[in-house]
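With one protein chain held back, the other chains of the complex are shown just where they sit.
Now for chain A:
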Amino acid sequence: MVRLPYFTALTTLFSYGLLFAFGQMRDLFRKILDLPKSKKVQGYAPICLGLEDFYTRRLFLRAQDCFGRPIASAPDAWIDVVERYSNDNNKTLHRTSNITKCLNLGSYNYLGFAAADEYCTPRVIESLKQYSPGTCSVRVDGGTTKLHTELEELAARFVGKPAAILFGMGYVTNSAIIPALIAKGGLIISDSLNHNSIVNGARGSGATVRVFQHNTPSHLEEVLREQIAEGQPRTHRPWKKIIVIVEGIYSMEGELCKLPEIIAVCKKYKAYTYLDEAHSIGAIGKTGRGVCELLGVDPADVDIMMGTFTKSFGSCGGYIAASKEIIQYLKHTCPAHLYGTSMSPPAVQQVISAIKVILGEDGSNRGAQKLAQIRDNSNFFRAELHKMGFEVLGDEDSPVMPIMLYNPAKIPAFSRECLKQNVAVVTVAFPATPLLLARARICISASHSREDLMRGLEVLSKVGDLVGIKYFPVESENSHAEAKLKKLD
């Protein structure tokens, strides 16, 4: 639910209309100017069908310097960003050898494991020396080391499920598992704001896909009832199976899923549930066990729990945790497991050490400290941003907070101004978000100190005034002034 001033909605639509009109005019002139050149490649089909790359050419390339900035250090609380320059208005960018040290408000470094850690790094280096960077083999051939089996058991124990299976890439975990679980004749009901990996996996599976309104269990129930009553398209036979896919924290909204209500609806209609905890595992919950712990849902109620190691654990890859039978089945059928190279052993060791730190099994309470730190940091930052008048999305305790920008011109303006003041932020626009709801996504980390956060807030406030994104009235000034008046009396 976003609230935006009506005037902003009008100006955003107008800006997009203007950009679209200019883009079309430039395309028209390009077509006219290219008429003599078209003789050379006659007979070949064009790579893109005319309109397909319009958005990339005419809108994205204008602001290209705000995306894909190369970095030159580990993504800790402060990060080294490589400067780039362009001679042809952002069509091509060239790297320089200058580096700016910026406050990192964009990396998913929730628990601070991205940089060197006193417990993890020595063990990772040791495993690098022992097992070498790559296994050069598939899991089923010669790629399963002791570390892989240890991590599978540890991940299953951490999440609260009987067994788990690992994959080398987080995106692939979704897009290769969903086709293995469901095929033509099945039904996938996914949240309308699900990640691209889930959308790709659902499309690749061949099952029928239906979408329910974001985080609305009543609409999910409506869709389930309608689909169960209708059956498969055309034949109207009953569905072979129904899987409902939701995420723990939605990375573009920062809000938590209404898991208890959704599980209740799924149980009522006997549909399977698939929970993607890419952003929530390790970052929320009292002991870091994710959204199930935070909302009080028994992990046995969720049929398949998926997560990635790229966010809170500072590594790469993903896992699926489910019952022993499902994991056994996946080990025999999932192509990512049978044909894809296994995870790199140092990366596996990094996850093992990170989970041990979080659980406190390394002998210290650094894990609990980190979890408390990220919770305090997120709540403090979000409250301060609210007070300044920004429109911030996301629930309490969520380390992801998108600041709404709306206007397409404000996206590069915000990004460039922040970079000038040495704060690195990630801005997200179409097509990762709906057209009108462009935003800047802030990810808070446990390695941010209070001073870092204050510096970030100071810069965001200044840039927010410059760019004009403080859509809501500023709160604390009035109440402070009133309190002072009362004191004087």
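Things to note:
Simple rule for what comes next: a contact is a pair of C-beta atoms (placed from the backbone, for glycine too) under 8 Å apart; a residue touches a chain by one contact, two chains touch by 3 or more; residues count from 1.
In this section, contacts and distances are computed from a predicted model.
From the set "Glutamate decarboxylase", "ORMDL family protein", "Trafficking protein particle complex subunit" or "Histidine-containing phosphotransfer protein", the protein name that UniProt assigns to the chain left out of the figure is "ORMDL family protein". The residue touching the chain not shown here, chosen from A:F54, A:Y119, A:W239 or A:F380, is A:F54.
Taking the complete complex into account, A:R3 is the one of A:R3, A:K37, A:K129 or A:H236 that touches the chain left out.
Only one of A:S192, A:S218 or A:N365 touches the chain withheld from this view, namely A:S192. In the full complex, chain A contacts the hidden chain through residues 1-7, 9-10, 12-14, 16-17, 48-56, 192-193, 196, 203, 211-214, 219, 430-431, 434-437, 473.
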